[in-house]
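Encoded as C-alpha coordinates, the structure appears first; notes follow it.
Only one protein chain is missing from this complex, and each of the others stays in its spot.
Coming up: chain A.
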Amino acid sequence: MTLERPSTVAFEDGDADDATVAEAALKRRTTAHARVHLLRAGGLLAALGVLVLCVLLSIAVGAKSIPIGTVWNALWGFDASYDHSVIIDLRLPRTVLGLFVGASLGLAGALMQALTRNPLADPGILGINAGASAAVVTAIFAFGLTSVNAYVWFAFAGAGAAAVLVYFLGSRGRTGATPVRLALAGTAVAAVLQGLVYGVFVVDDFVFDQVRFWQVGSLVGRDLDIFLKIVPFLAAGIAVALLLGPALNAIALGEDLAAALGAHINRTRTATAVAIVLLCGGATAAAGPIAFVGLTVPHVARAVTGPDQRWVLPYSAVLAAILLVGADTLGRVVLPNGELEVGIVTALIGAPVFIALVRRKRMAQL
(Lines give C-alpha, C1' and ligand atoms only; values in the text may rest on other atoms or scores of the structure.)
Protein backbone atom coordinates (compact mmCIF):
# COMPACT_ATOMS: atom_id res chain seq x y z
CA MET A 1 0.00 0.00 0.00
CA THR A 2 1.54 3.27 -1.01
CA LEU A 3 0.62 6.45 0.68
CA GLU A 4 1.76 9.29 -1.52
CA ARG A 5 -0.14 12.45 -0.98
CA PRO A 6 -2.79 12.96 -3.71
CA SER A 7 -1.17 16.11 -5.07
CA THR A 8 -3.76 16.82 -7.75
CA VAL A 9 -6.75 17.04 -5.46
CA ALA A 10 -6.28 20.72 -4.80
CA PHE A 11 -6.53 21.47 -8.49
CA GLU A 12 -9.68 19.52 -9.32
CA ASP A 13 -11.93 22.53 -9.43
CA GLY A 14 -9.41 24.76 -11.19
CA ASP A 15 -9.41 25.82 -14.83
CA ALA A 16 -7.36 24.32 -17.65
CA ASP A 17 -4.21 26.34 -16.85
CA ASP A 18 -4.16 25.11 -13.31
CA ALA A 19 -4.63 21.57 -14.50
CA THR A 20 -1.59 21.84 -16.79
CA VAL A 21 0.47 23.28 -13.97
CA ALA A 22 -0.68 20.47 -11.74
CA GLU A 23 0.27 17.87 -14.31
CA ALA A 24 3.72 19.36 -14.69
CA ALA A 25 4.12 19.44 -10.93
CA LEU A 26 3.01 15.84 -10.65
CA LYS A 27 5.49 14.81 -13.34
CA ARG A 28 8.33 16.64 -11.61
CA ARG A 29 7.35 15.03 -8.37
CA THR A 30 7.24 11.55 -9.90
CA THR A 31 10.75 11.87 -11.34
CA ALA A 32 11.95 13.28 -8.05
CA HIS A 33 10.42 10.29 -6.30
CA ALA A 34 12.09 7.87 -8.66
CA ARG A 35 15.41 9.57 -8.04
CA VAL A 36 14.96 9.38 -4.26
CA HIS A 37 14.10 5.69 -4.47
CA LEU A 38 17.16 5.05 -6.59
CA LEU A 39 19.30 6.96 -4.12
CA ARG A 40 17.91 4.99 -1.19
CA ALA A 41 18.42 1.68 -2.97
CA GLY A 42 21.98 2.71 -3.80
CA GLY A 43 22.61 3.68 -0.21
CA LEU A 44 21.32 0.33 0.97
CA LEU A 45 23.59 -1.48 -1.47
CA ALA A 46 26.57 0.56 -0.27
CA ALA A 47 25.69 -0.27 3.33
CA LEU A 48 25.50 -3.95 2.41
CA GLY A 49 28.97 -3.61 0.89
CA VAL A 50 30.28 -2.18 4.15
CA LEU A 51 28.59 -5.03 6.00
CA VAL A 52 30.34 -7.63 3.82
CA LEU A 53 33.63 -5.89 4.55
CA CYS A 54 32.90 -5.98 8.29
CA VAL A 55 32.07 -9.68 8.10
CA LEU A 56 35.34 -10.44 6.29
CA LEU A 57 37.29 -8.39 8.82
CA SER A 58 35.54 -10.16 11.66
CA ILE A 59 36.63 -13.51 10.24
CA ALA A 60 40.16 -12.36 9.54
CA VAL A 61 40.98 -10.32 12.64
CA GLY A 62 41.39 -11.61 16.15
CA ALA A 63 43.65 -12.08 19.14
CA LYS A 64 45.62 -14.67 17.19
CA SER A 65 46.83 -13.14 13.97
CA ILE A 66 46.35 -15.54 11.11
CA PRO A 67 47.65 -14.74 7.62
CA ILE A 68 44.88 -13.67 5.28
CA GLY A 69 45.77 -16.46 2.84
CA THR A 70 45.21 -19.07 5.53
CA VAL A 71 41.85 -17.44 6.36
CA TRP A 72 40.83 -17.64 2.74
CA ASN A 73 41.90 -21.28 2.46
CA ALA A 74 40.04 -22.20 5.64
CA LEU A 75 36.82 -20.86 4.20
CA TRP A 76 37.07 -22.95 1.06
CA GLY A 77 38.89 -26.02 2.25
CA PHE A 78 38.91 -26.88 5.94
CA ASP A 79 42.01 -28.92 6.79
CA ALA A 80 41.49 -29.31 10.56
CA SER A 81 44.72 -27.45 11.41
CA TYR A 82 44.70 -25.21 14.49
CA ASP A 83 44.44 -22.00 12.48
CA HIS A 84 41.61 -23.39 10.41
CA SER A 85 39.78 -24.47 13.56
CA VAL A 86 40.02 -20.97 14.99
CA ILE A 87 38.49 -19.60 11.84
CA ILE A 88 35.77 -22.17 11.30
CA ASP A 89 34.84 -23.12 14.86
CA LEU A 90 35.26 -19.80 16.63
CA ARG A 91 35.24 -16.78 14.38
CA LEU A 92 32.77 -17.87 11.73
CA PRO A 93 29.91 -18.78 14.11
CA ARG A 94 30.60 -15.69 16.17
CA THR A 95 30.47 -13.50 13.09
CA VAL A 96 27.25 -15.02 11.80
CA LEU A 97 25.72 -14.74 15.25
CA GLY A 98 26.74 -11.09 15.40
CA LEU A 99 25.21 -10.55 12.00
CA PHE A 100 21.87 -12.01 13.04
CA VAL A 101 21.83 -10.42 16.49
CA GLY A 102 22.68 -7.02 15.05
CA ALA A 103 20.06 -7.15 12.32
CA SER A 104 17.50 -8.41 14.84
CA LEU A 105 18.19 -5.64 17.33
CA GLY A 106 18.03 -2.96 14.65
CA LEU A 107 14.76 -4.30 13.29
CA ALA A 108 13.26 -4.81 16.75
CA GLY A 109 14.07 -1.22 17.67
CA ALA A 110 12.58 0.13 14.46
CA LEU A 111 9.44 -1.97 14.93
CA MET A 112 9.02 -0.87 18.52
CA GLN A 113 9.41 2.77 17.69
CA ALA A 114 6.92 2.43 14.87
CA LEU A 115 4.46 0.44 16.98
CA THR A 116 4.58 2.68 20.04
CA ARG A 117 5.30 5.80 17.99
CA ASN A 118 7.72 6.69 20.73
CA PRO A 119 11.27 7.62 19.69
CA LEU A 120 12.57 6.31 23.00
CA ALA A 121 11.11 2.83 22.66
CA ASP A 122 13.65 0.05 22.99
CA PRO A 123 13.78 -3.44 24.48
CA GLY A 124 14.35 -1.81 27.86
CA ILE A 125 11.19 0.23 27.74
CA LEU A 126 8.88 -2.58 26.68
CA GLY A 127 10.09 -4.72 29.58
CA ILE A 128 11.84 -7.26 27.38
CA ASN A 129 15.35 -6.91 28.82
CA ALA A 130 13.95 -6.94 32.35
CA GLY A 131 11.99 -10.10 31.55
CA ALA A 132 15.10 -11.80 30.21
CA SER A 133 17.18 -10.67 33.20
CA ALA A 134 14.55 -11.83 35.67
CA ALA A 135 14.37 -15.23 34.02
CA VAL A 136 18.16 -15.61 33.96
CA VAL A 137 18.34 -14.60 37.61
CA THR A 138 15.65 -17.17 38.41
CA ALA A 139 17.58 -19.83 36.50
CA ILE A 140 20.72 -19.14 38.52
CA PHE A 141 19.06 -18.46 41.89
CA ALA A 142 16.48 -21.24 41.94
CA PHE A 143 17.95 -23.92 39.67
CA GLY A 144 21.66 -23.26 40.06
CA LEU A 145 22.32 -23.07 36.33
CA THR A 146 25.61 -21.38 35.59
CA SER A 147 26.45 -21.67 31.90
CA VAL A 148 25.15 -19.38 29.21
CA ASN A 149 24.02 -22.40 27.23
CA ALA A 150 21.89 -23.55 30.14
CA TYR A 151 20.03 -20.30 30.59
CA VAL A 152 19.54 -19.33 26.98
CA TRP A 153 16.00 -20.62 26.98
CA PHE A 154 15.21 -18.90 30.23
CA ALA A 155 16.26 -15.61 28.69
CA PHE A 156 14.11 -16.28 25.66
CA ALA A 157 11.09 -17.33 27.69
CA GLY A 158 11.49 -14.39 30.07
CA ALA A 159 11.70 -11.90 27.23
CA GLY A 160 8.67 -13.41 25.56
CA ALA A 161 6.63 -13.60 28.75
CA ALA A 162 7.37 -9.98 29.65
CA ALA A 163 6.45 -8.81 26.15
CA VAL A 164 3.19 -10.77 26.19
CA LEU A 165 2.35 -9.43 29.65
CA VAL A 166 3.06 -5.85 28.56
CA TYR A 167 1.03 -6.27 25.40
CA PHE A 168 -1.85 -7.89 27.29
CA LEU A 169 -1.86 -5.14 29.91
CA GLY A 170 -1.54 -2.42 27.29
CA SER A 171 -4.37 -3.71 25.12
CA ARG A 172 -7.08 -4.01 27.78
CA GLY A 173 -10.25 -2.07 27.25
CA ARG A 174 -11.86 -0.39 24.33
CA THR A 175 -9.10 1.53 22.58
CA GLY A 176 -6.60 -1.33 22.51
CA ALA A 177 -2.83 -1.07 22.67
CA THR A 178 -2.15 2.59 22.05
CA PRO A 179 1.47 3.75 21.89
CA VAL A 180 1.62 5.41 25.28
CA ARG A 181 -0.21 2.54 26.95
CA LEU A 182 2.40 0.08 25.70
CA ALA A 183 5.24 2.29 26.86
CA LEU A 184 3.70 2.87 30.30
CA ALA A 185 2.79 -0.78 30.75
CA GLY A 186 6.29 -1.79 29.66
CA THR A 187 7.97 0.57 32.08
CA ALA A 188 5.78 -0.55 34.96
CA VAL A 189 6.38 -4.25 34.30
CA ALA A 190 10.12 -3.64 33.79
CA ALA A 191 10.30 -1.78 37.11
CA VAL A 192 8.74 -4.64 39.05
CA LEU A 193 10.98 -7.26 37.41
CA GLN A 194 14.08 -5.12 37.86
CA GLY A 195 13.16 -4.65 41.52
CA LEU A 196 12.95 -8.42 41.99
CA VAL A 197 16.29 -8.88 40.23
CA TYR A 198 17.95 -6.28 42.47
CA GLY A 199 16.38 -7.92 45.49
CA VAL A 200 17.97 -11.24 44.56
CA PHE A 201 21.30 -9.50 43.94
CA VAL A 202 21.33 -8.15 47.48
CA VAL A 203 20.37 -11.46 49.07
CA ASP A 204 22.64 -13.67 46.95
CA ASP A 205 25.89 -12.26 45.65
CA PHE A 206 26.67 -15.43 43.68
CA VAL A 207 23.76 -14.61 41.36
CA PHE A 208 24.98 -11.03 41.03
CA ASP A 209 28.45 -12.29 40.16
CA GLN A 210 27.05 -14.43 37.34
CA VAL A 211 24.57 -11.93 35.98
CA ARG A 212 26.90 -8.93 35.89
CA PHE A 213 28.84 -10.70 33.13
CA TRP A 214 25.78 -11.83 31.20
CA GLN A 215 24.22 -8.37 31.44
CA VAL A 216 26.98 -6.64 29.52
CA GLY A 217 26.14 -8.39 26.27
CA SER A 218 28.74 -10.46 24.51
CA LEU A 219 29.13 -12.88 21.63
CA VAL A 220 31.88 -14.89 23.31
CA GLY A 221 31.46 -18.53 24.24
CA ARG A 222 28.21 -19.14 22.43
CA ASP A 223 28.73 -22.47 20.78
CA LEU A 224 27.45 -23.62 17.47
CA ASP A 225 24.45 -25.69 18.49
CA ILE A 226 22.98 -22.92 20.65
CA PHE A 227 23.42 -20.66 17.69
CA LEU A 228 21.65 -23.11 15.39
CA LYS A 229 18.75 -23.39 17.81
CA ILE A 230 18.24 -19.65 18.01
CA VAL A 231 18.80 -18.64 14.41
CA PRO A 232 15.42 -19.94 13.13
CA PHE A 233 13.61 -17.62 15.55
CA LEU A 234 15.72 -14.68 14.50
CA ALA A 235 15.30 -15.48 10.81
CA ALA A 236 11.52 -15.76 11.18
CA GLY A 237 11.43 -12.47 13.06
CA ILE A 238 13.55 -10.75 10.43
CA ALA A 239 11.30 -12.02 7.63
CA VAL A 240 8.09 -10.90 9.35
CA ALA A 241 9.63 -7.53 10.23
CA LEU A 242 10.71 -6.76 6.69
CA LEU A 243 7.20 -7.50 5.39
CA LEU A 244 5.57 -5.11 7.84
CA GLY A 245 6.81 -1.87 6.28
CA PRO A 246 3.71 -0.86 4.30
CA ALA A 247 1.30 -1.73 7.11
CA LEU A 248 3.35 0.30 9.59
CA ASN A 249 3.39 3.20 7.14
CA ALA A 250 -0.41 3.16 7.22
CA ILE A 251 -0.52 3.14 11.03
CA ALA A 252 1.87 6.08 11.12
CA LEU A 253 -0.91 8.21 9.64
CA GLY A 254 -2.80 7.94 12.87
CA GLU A 255 -5.31 5.31 13.84
CA ASP A 256 -8.48 6.90 12.50
CA LEU A 257 -7.06 7.71 9.10
CA ALA A 258 -5.39 4.31 8.87
CA ALA A 259 -8.65 2.55 9.67
CA ALA A 260 -10.49 4.70 7.16
CA LEU A 261 -7.94 3.66 4.52
CA GLY A 262 -8.65 0.03 5.26
CA ALA A 263 -5.55 -0.86 7.26
CA HIS A 264 -5.89 -3.72 9.71
CA ILE A 265 -4.62 -1.99 12.80
CA ASN A 266 -4.98 -4.80 15.29
CA ARG A 267 -3.61 -7.41 12.92
CA THR A 268 -0.58 -5.24 12.22
CA ARG A 269 -0.03 -4.58 15.90
CA THR A 270 -0.18 -8.28 16.74
CA ALA A 271 2.18 -9.24 13.91
CA THR A 272 4.58 -6.51 14.98
CA ALA A 273 4.46 -7.66 18.58
CA VAL A 274 5.18 -11.25 17.56
CA ALA A 275 8.12 -10.14 15.43
CA ILE A 276 9.48 -8.05 18.32
CA VAL A 277 9.31 -11.01 20.72
CA LEU A 278 11.11 -13.28 18.24
CA LEU A 279 13.80 -10.70 17.47
CA CYS A 280 14.44 -9.34 20.96
CA GLY A 281 13.96 -12.62 22.75
CA GLY A 282 16.30 -14.42 20.35
CA ALA A 283 18.94 -11.69 20.32
CA THR A 284 18.91 -11.29 24.10
CA ALA A 285 19.05 -15.03 24.65
CA ALA A 286 22.02 -15.28 22.28
CA ALA A 287 24.07 -12.29 23.36
CA GLY A 288 22.64 -10.85 26.59
CA PRO A 289 20.81 -7.54 26.81
CA ILE A 290 22.72 -5.26 24.44
CA ALA A 291 21.50 -1.72 25.02
CA PHE A 292 21.74 1.21 22.61
CA VAL A 293 21.63 -0.64 19.26
CA GLY A 294 17.88 -1.12 19.03
CA LEU A 295 17.22 2.33 20.44
CA THR A 296 19.47 4.44 18.26
CA VAL A 297 20.10 2.69 14.95
CA PRO A 298 16.53 3.34 13.76
CA HIS A 299 17.09 7.06 14.42
CA VAL A 300 20.14 6.95 12.17
CA ALA A 301 18.17 5.01 9.56
CA ARG A 302 15.37 7.58 9.64
CA ALA A 303 17.88 10.41 9.34
CA VAL A 304 19.07 8.78 6.10
CA THR A 305 15.79 7.63 4.61
CA GLY A 306 13.04 9.72 6.10
CA PRO A 307 10.05 8.18 7.84
CA ASP A 308 9.09 5.59 5.17
CA GLN A 309 9.10 2.25 7.04
CA ARG A 310 9.72 0.27 3.85
CA TRP A 311 13.18 1.83 3.86
CA VAL A 312 13.69 2.38 7.59
CA LEU A 313 13.39 -1.35 8.34
CA PRO A 314 16.02 -2.73 5.92
CA TYR A 315 18.37 0.18 6.64
CA SER A 316 18.01 -0.44 10.38
CA ALA A 317 18.79 -4.13 9.92
CA VAL A 318 21.92 -3.53 7.83
CA LEU A 319 23.27 -0.60 9.87
CA ALA A 320 22.75 -2.45 13.15
CA ALA A 321 24.51 -5.52 11.78
CA ILE A 322 27.44 -3.34 10.71
CA LEU A 323 27.57 -1.79 14.16
CA LEU A 324 27.48 -5.11 15.98
CA VAL A 325 29.90 -7.09 13.82
CA GLY A 326 32.26 -4.11 13.61
CA ALA A 327 32.11 -3.48 17.36
CA ASP A 328 32.73 -7.13 18.11
CA THR A 329 35.79 -7.17 15.86
CA LEU A 330 37.12 -3.97 17.36
CA GLY A 331 36.56 -5.28 20.89
CA ARG A 332 38.87 -8.21 20.17
CA VAL A 333 41.89 -6.09 19.33
CA VAL A 334 41.45 -2.87 21.27
CA LEU A 335 42.79 -4.13 24.60
CA PRO A 336 46.41 -5.34 24.87
CA ASN A 337 45.14 -8.52 26.52
CA GLY A 338 41.63 -9.85 26.88
CA GLU A 339 38.73 -8.39 24.99
CA LEU A 340 36.04 -5.77 25.42
CA GLU A 341 32.48 -7.08 25.29
CA VAL A 342 30.49 -6.11 22.24
CA GLY A 343 27.79 -4.40 24.33
CA ILE A 344 30.38 -1.97 25.69
CA VAL A 345 31.97 -1.28 22.31
CA THR A 346 28.66 -0.63 20.53
CA ALA A 347 27.91 2.11 23.03
CA LEU A 348 31.40 3.60 23.03
CA ILE A 349 31.74 3.85 19.25
CA GLY A 350 28.06 4.21 18.39
CA ALA A 351 27.14 6.99 20.77
CA PRO A 352 29.53 9.70 19.50
CA VAL A 353 28.42 9.02 15.92
CA PHE A 354 24.83 9.17 17.02
CA ILE A 355 25.31 12.46 18.89
CA ALA A 356 27.11 14.02 15.94
CA LEU A 357 24.22 13.01 13.72
CA VAL A 358 21.65 14.38 16.15
CA ARG A 359 23.47 17.71 16.10
CA ARG A 360 23.95 17.89 12.35
CA LYS A 361 20.62 16.82 11.00
CA ARG A 362 17.08 17.38 11.90
CA MET A 363 16.05 13.87 12.83
CA ALA A 364 13.07 12.39 11.06
CA GLN A 365 10.34 12.22 13.66
CA LEU A 366 7.82 9.47 14.10
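Going forward, a contact is a pair of C-beta atoms (placed from the backbone, for glycine too) under 8 Å apart; a residue touches a chain by one contact, two chains touch by 3 or more; residues count from 1.
Criterion: contacts and distances are computed from a predicted model.
Among the names given as "Aminomethyltransferase", "Branched-chain amino acid ABC transporter substrate-binding protein", "CRISPR-associated RAMP protein, Cmr4 family" or "Iron complex transport system permease protein", UniProt records the absent chain under the name "Iron complex transport system permease protein".
Considering A:L196, A:V220 or A:A235, the position touching the chain not shown turns out to be A:L196 (whole complex).
When you scan A:F141, A:F154, A:Y315 or A:F354 for touch with the missing chain, the hit is A:F354. Residues of chain A in contact with the chain left out of this view: 117-120, 125, 169-170, 172-175, 178-181, 183-185, 187-192, 194-196, 198-199, 201-203, 205, 208-209, 212-213, 215-216, 291-292, 295-296, 299, 340-341, 343-348, 350-352, 354-355, 358-359, 363, 365-366.
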